[in-house]
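As you look at this complex, bear in mind that one protein chain is not there, while each of the others sits in place.
Just so it is clear, A and B label the chains in written order, and each chain counts residues from 1 on its own.
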Amino acid sequence: MPGTDAFDLRRYLRNDTRSAGVWIALVALILFGLARYENFGGAYNIVSFLNYNSLFIIISIGMCFVIMTGGIDLSVGSVAAFTSVVAAYLSPYGLEVALPGGVLAGIAFGAINAFCIIAMRIPPFIATLATMLAAKGGALVISGAQTISVDWGSNFTKLGMEKAFNILPWSIVIVALVAVALWIVLEHTSLGRTVLAIGGSEDASNLMGLKVTRAKAFVYLLSGGCAGLAGVFLASGFGAGQPLEGIGWELSAIASVVVGGTLLTGGLGSVPATVAGALLLGLVFNVLNFENGRGTISLSAYWQMVIRGGFLFVVILLQTRIGPSQKEVG
Amino acid sequence: MSDNTMTSDKHGAPMNQQSVVRLLRNNGGIVALLIILAFNALFTPNFLQVQTLFVNISQVATIAIVAIGMTVVIATAGIDLSVGAVMALAGALAPLIFQSEFGTAYPVLGLIIAFAVPLLVAALCGLFNGVLISYLNVQPIITTLILFISGRGIAQVLTNGNLQTFSNPSFSYIGTGKILGLPFQGWLALLLACIVYWIVTRTIFGRYLLAVGGNERAAKLSGAPVRTVKIGAYVICAFLSGIAGLIVVAINSASDAARNGNLMELDAIAAAVVGGALLQGGRAPIFGAILGAVIIQLVKYTLLANGVEDEVALIAKAMIIVLAVYVQQARKE
Partner (left out) sequence: MAPSLIQKTERVVQSLVTMKTIDKAFSGVPALRSAELEIVPGEVHALIGQNGAGKSTLIKILTGVYRKDSGDIRLRGEPAMISSPGEAQKSGIATIYQELNLVPLRTVTENVIMGYEPKMLGGLINWRAAHRHTREILSRFGIDIDVKAPLGSYSTAIQQLVAIARAVSLDASLVIMDEPTSSLDDREVDILFGVVRELKNSGVSVLYVSHFLDELFRICDRVTTMRDGQTVGTRKLTDTTKLELIADMLGRNIEEIEAAGMTDFGGAERQLGETLLEAKGVATGPRLHEFDLTVRRGEIVGLGGLLGSGRTEAARALFGVDALTKGEIRLKGTTWKPGNPSDAIQDGIGLLTEDRKAEGIVPDMSVRENMTLALLPKLTRNGQIQTGRERELVESFIRALGIKTANMDQPIRELSGGNQQKVLLARWLATEPDLLILDEPTRGVDVGAKLEIQAIIRSYVERGFGVVLISSEFEELVEGADRIVVLQDGYSVTTLQNPGVTEDMLVRAIAHHHEAGHA
């Protein structure tokens, strides 16, 4: 449980506005953007924004499941980089092969994490830190430390360009479908509820006779798979496997999850709010880009990292502040 | 005093059965080291040369210095992922200062400030980590993840992402100088290890450090200032990381914010754990961290010298970490 000795769980739980903040902030920022920038609401901006952020949304959802069990997955960025290379190599065989291939490669890393954490009982952050390293090394090895160009002749690159039913690019549709599917898993299946129960209290979950091991394995496989999918999008969107990408992605994902009201210690969480969190973080950068374009500010690309860290910092402050401050009010 | 021998164990142990086990535990690292040395002596060309020693000492020093700090943090049952970023930040600041107008106008003063300010900033990073962890009860992994990313970002913003090259022999001494024929930073690492060892074994702070890590409730009920001690641990770790960052810059006569200290957190954690630090806290084998750093460095060197790619070495390192923690966990049970 988070917070200080004074943390009042009862009051914290009664407060239903936990994840309302992210929605309010999201709407406010969208209105701000619409009012201030001419092209903000244009189809081009919306599609390219969603296209780019679909990576982060998918990784954040996987991370959300891991964090809900009280764990953490620091390997997502490297794993995505690895699978982008895998997908690029598989691209000549078409999307039908490259997409599942990339996702499977991600799941394989998830399996390594799950094995280390569950069977070897290594703390999640150490295990996933090691996998981060291994995936990074692996990506460099199989790519020869080069970006691997995809086969432009195959249908692989259409993932981010060709529109499903002439509305949205396939990548966005896929992310939306995955998000909805996982939302249902979380809210309406025993597996999803077990994930939350584990984060609330692993001992109690065991004593209740829940399938704890299965659920823990599931979240790491899922997170790996999500990172794998993100890698596929990365390769498809940029036309190349990027062995050096993915740095700091875990931070973005963690921030998105937390801003969506998920407790870092697990037990509480929501898929839609996590998606909103990822969109919010993306929107902050989108707005900054517009400001850069207007010349009001001039931020180099390096600010991205600083802003990501600052964003997480603010979110953490908010999360730990909610408990005590409300106690004073009551 | 009899318990003063510089073993990596904090107890001068009597020779009963349990201490033999403990001795073996320490020697596990030494045995590993001997095996690596023997392997290299047999199979690695040109291993038994002074040049090899130099290369390894100058490279192991930075790992060792950060690993000492990491050991102190791990002693409180914490972790610090931000060490590499703090290195980059400190390393970016120093050339900015001594290459500034002020620094070129007053070279001596500029040089002093070029050491003082980066280290102060590094210590402030530690303060930031420590306060968040001890007062807001945020988990160490998450807290230090903030600086892990944005610390390097700040360094890149400060340098605009440029590689800062320079020629400043006085500054570069900390990375290229030699004392008694051996690299300066090797001596520095040894000196710092002795100081931190002294802090851990001889001062009230050190005693509280181990008590807080060993049993936080008991320490609190015995009057230990738990929060201050935790903050102190993160400040020490960040300060040492700052020193390591300066050394790397001095070695290269260039500061690259993108690469300085990259993945150092992994090397440092690995070295600390291989050296006998317990992730559960309560133990601070400072010289064990040095031993761990030497092993990590030699593994890296061995792989490189035998034609194994740099990237594969990453995978090897990942396996060492997992294995070391696994062995430790198994021992605990």
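As a convention for this text, contacts are C-beta pairs under 8 Å (C-beta built on N, C-alpha and C of every residue); 3 or more make two chains touch, one makes a residue touch a chain.
Since this is a predicted model, take the numbers as computed values, not measurements.
Visitor: Which of these, B:Ala32, B:Ala224 or B:Ala268, touches the one chain of the complex that we don't see?
Guide: B:Ala224
Visitor: Give the residue, chosen from A:Gly101, A:Pro169 or A:Gly200, that touches the chain omitted from the document.
Guide: The one listed residue touching the chain not shown is A:Gly200.
Visitor: Since one chain isn't shown, list which residues of chain B touch it in the complete complex.
Guide: 1, 3, 11-14, 16, 18, 202-205, 207-208, 210-211, 214-215, 217-225, 282-283
Visitor: List every residue of chain A that touches the chain not included in the displayed model.
Guide: That gives, for chain A, the contact residues 9-10, 13-14, 184, 188-190, 193-194, 196-197, 199-201, 203-205, 207-210, 263, 267-268.
The rule is simple: only the chains that are shown with their structure count from here on.
Visitor: Inside the complex, what are the residues of chain B that reach chain A?
Guide: Touching chain A from chain B are residues 79, 81, 132, 135-139, 141-143, 145-154, 156-157, 160-161, 263, 265-266, 269, 279, 309-315, 317-319, 321-322, 325-326, 329.
Visitor: What does chain A use to touch chain B in their complex?
Guide: Those residues of chain A that touch chain B are 2-4, 72, 116, 120-123, 125-127, 129-131, 133-134, 136-138, 140-141, 145, 248, 250-251, 254, 264-265, 300-310, 312-313, 316-317, 320.
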